[in-house]
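Here's a slice of the assembly, chains where they normally sit.
Chain lettering (A and B) follows the sequence in which the chains are written, and residue indices restart at 1 in each chain.
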């Protein structure tokens, strides 16, 4: 399954929790694992607080400070900063599923991380039927 | 299964290798994968050297330097630094299991990363029966 995303800014954290939850719920998997995978090299996926939207602003602010847009990069497309952020945050997350629901912590939401937008983006959703119960 | 942790400091790397190993051993899974998941937004899990405890001090020191506690953050709870660290290190790890044992490298241990303690914390342990052998 694929979750499509339209980013609107150069850098943006987009809460996709309900999108992924809908896909998982309608799959009928019951119990297992959900793997999210971003097939882009200037984007990523992360899990963090979704209750206060200022948390994602702070994440973007510090990451932009650590990995500046201009730093004598060799890559000629001018978006090396976005590539580096993609590697630091990473292209995938794994989340448990029980009763067709993502098992997230109380404050956790799933965020698509746009580092070189605006663009049309995708998140691949893979479900694994967990076979071992203890 | 759940591994419970009581952190004692504001920031702290806690070696939970033997805790996870005990859970895996008593599961009787044999062979598969072990997924560790932290359901918190100001904590994380990582894998690094467990032989010399000074490695974890150095990790915490540099991460505190990169992501300072005060930096004009918008989030009013005052713990944005902890949220950002959580996203950079990440909430999960995957480790292979053979003969009911975690397959870690010679120097590798598993560390719960407390970034806003002291608190009572949890790590969820999920086991996947690996189905494909070559």
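The rule is simple: contacts are C-beta pairs under 8 Å (C-beta built on N, C-alpha and C of every residue); 3 or more make two chains touch, one makes a residue touch a chain.
Nothing here was measured: the structure is a model prediction, and the numbers come from that model.
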Complete complex - number of sequence copies, 2 represented: 3
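The rule is short, and it goes like this: only the chains that are shown with their structure count from here on.
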Inter-chain centre distance, chain A versus chain B - centres from mean C-alpha coordinates, in Å: 19
Sites on chain B touched by chain A in the complex: 1, 26-29, 32, 35, 37-41, 66-67, 71-77, 80, 83-84, 86-88, 90-92, 94, 124, 126-129, 131
Chain B partner contacts - residues on chain A that touch it in the complex: 33, 46-49, 52, 54-55, 57-59, 61-63, 65-66, 88-90, 93-96, 103-108, 128, 130-132, 134
